[in-house]
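Missing here is one protein chain; the remaining ones are kept as they sit in the complex.
Residue numbering begins at 1 within each chain, and the chains themselves are lettered A and B in the order written.
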């Protein structure tokens, strides 16, 4: 099957009803990454191969020898989603050239933040650099969640994880600032065709970014903010609300880089104070006011860089 | 001599605690650890652990924790799970819909955190001949659940044990079984008054009398143990057609989203936002796939017309 150009989804009524990530997986009730997976699979359609590096979206999806994937799926190590996807893409390319197949599937890697920004960064960078037609999606739940919530490079400053517990000696818990993987990817890969950040706060935008990434016919990277009720400690019905608060406060920025052109894809009319986001999650329960101020200053600096409006005090 | 007789451990008591992943994972683990700690004070041989295969646990998934208490050294110490349950504890009442009485031993005791009377709970149970009594205790009314990720995967729980529902539940177990003394239990939990109240307010009802009144479901016998002598080539699995029938998740629900169809405008938001693809359009409204819905509550939350209501599972007939 040749790759068809996937049209823009113009509204919620145009969201495809077909499921390629079907009911029956051991992800948390209210799992953000699971919803990301489902929407990505919908947007990509049946002519797709998923590569699933180790993480929640491996262990909780193909648990105990079963599968919810209606399209071909293969496990990769947490370390090597880039290499495995590159091998798949190269194999189909050469087999088509030699007349051994007529298949031209989309190849999508669904990688957690621990894999894509930490232990697998070499593998990701290698594949992006080599100009493979592969879409890399980092579902960012801001921790090594599958192993029971340990800090990853994208865990926010001040978050409690089992490797960054708060205590009298380390009052803020995590005391490093997060790695900016989209910036890292955008900054040094000359063949990169498409880059975006996306969020569950904007599901149709997310699906359209997936389609643009696939239509780009080259290396593409989408970093998706995917709230984790377990690791962030909020009720399972608040997943969409957390995603929305993250963009409304400027904690998470939405933008695209198309052929090197940077474009902010969503600007709130007013920015909410970051404390509203932090207060809604148990992982920030221990923070003192000075920690919250530090985080607000960090958010303000990043928001300013991309031209988001200033924070207005909450309406009392 | 048959191996099962040769390896019998007559003084061993096995406590199996059913709980829900993440949100109540600590409470389940705490019941097991509180009982084992109390018995250890009395010089018993003990073990306490979470089911290794359940971990990493997921929000709402049914999980089990275990305590083993014995006058003699425990020879079966490296079995992954308890396979013969003398005491079954249910941390959250809707778990009673699951296979909680599978492989209980003669004279087994079931302890449930519930305000509902035993007769109401018995409707959901198979009429297992081994069940001696149903013990109810309103642990949720006595204390608040403690939510913490500290203490999993063999680490120390920085929040201590028995500060939430586990105290009253362990109190009820002690009252109904004498696995440890109340004094020992009160010495090891973080909230002794709550454990004491659990002990005092536990209601013990003989189970077979309820079953004889016709309450309960037919018992189909205990399940056969799993053994795999064959596997598909390289472990490969064929893609499912419509649903993954090897991972049915409807038992994860504590509450059920119930639609008032007249309020549904078919706006599609819940259809798109369901992580489990459990909501589909019908001609006039939407419908929920209750066989798979985990009860996360997102649909209720995102619905602009408030067409969904979250209703406790045990309010529904069997």
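Heads up, the rule we're going with is that a residue touches a chain if its C-beta (ideal position, glycine included) is under 8 Å from a C-beta of that chain, and two chains touch if they have at least 3 such contacts.
Going forward, contacts and distances are computed from a predicted model.
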Check your understanding: What is the missing chain called in its UniProt entry, if the choices are "Oxalate oxidoreductase subunit alpha", "Carrier domain-containing protein", "Cytochrome c550" or "Amino acid ABC transporter membrane protein 2 (PAAT family)"?
Key -> "Oxalate oxidoreductase subunit alpha"
Exercise for review: Write out, one label after another, the shown chains that touch the chain missing from the document.
Suggested key: A, B
Study note, to complete from the structure: Filtering A:14, A:122 or A:175 for touch with the omitted chain leaves A:122
**Study point:** Residue of A:37, A:92, A:139 or A:160 touching the missing chain in the full complex
**Key:** A:92
Point to revise | Interface residues of chain A (partner: the chain not displayed) | key: 1, 46-49, 51, 58-59, 62-67, 69-77, 79-80, 82-88, 90-95, 97-98, 100-101, 103, 105, 122-123, 125-126, 129-130
**Study point:** Those residues of chain B which, in the complete complex, touch the missing chain
**Key:** 53, 80, 226-231, 233-239
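In the analysis below, only the chains that are shown with their structure count from here on.
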Review point. Which whole number of Å gives the spacing of the CA centres of chain A and chain B?
Key: 33
**Study point:** Contact set on chain A toward chain B in their complex
**Key:** 12-13, 15, 17, 19, 21-32, 34-35, 38-39, 56, 59-60, 62-73, 145-149, 162, 165, 203-204, 229-231, 233, 235-241, 282
Revision key, fill the gap. Note: in the complex, chain B contacts chain A through residues 21-23, 55-56, 58-61, 147, 149-150, 152-153, 155, 158, 231, 235, 237, 239-249, 252, 267-269, 271-278, 280-281, 289, 291-292, 294-298, 300-302
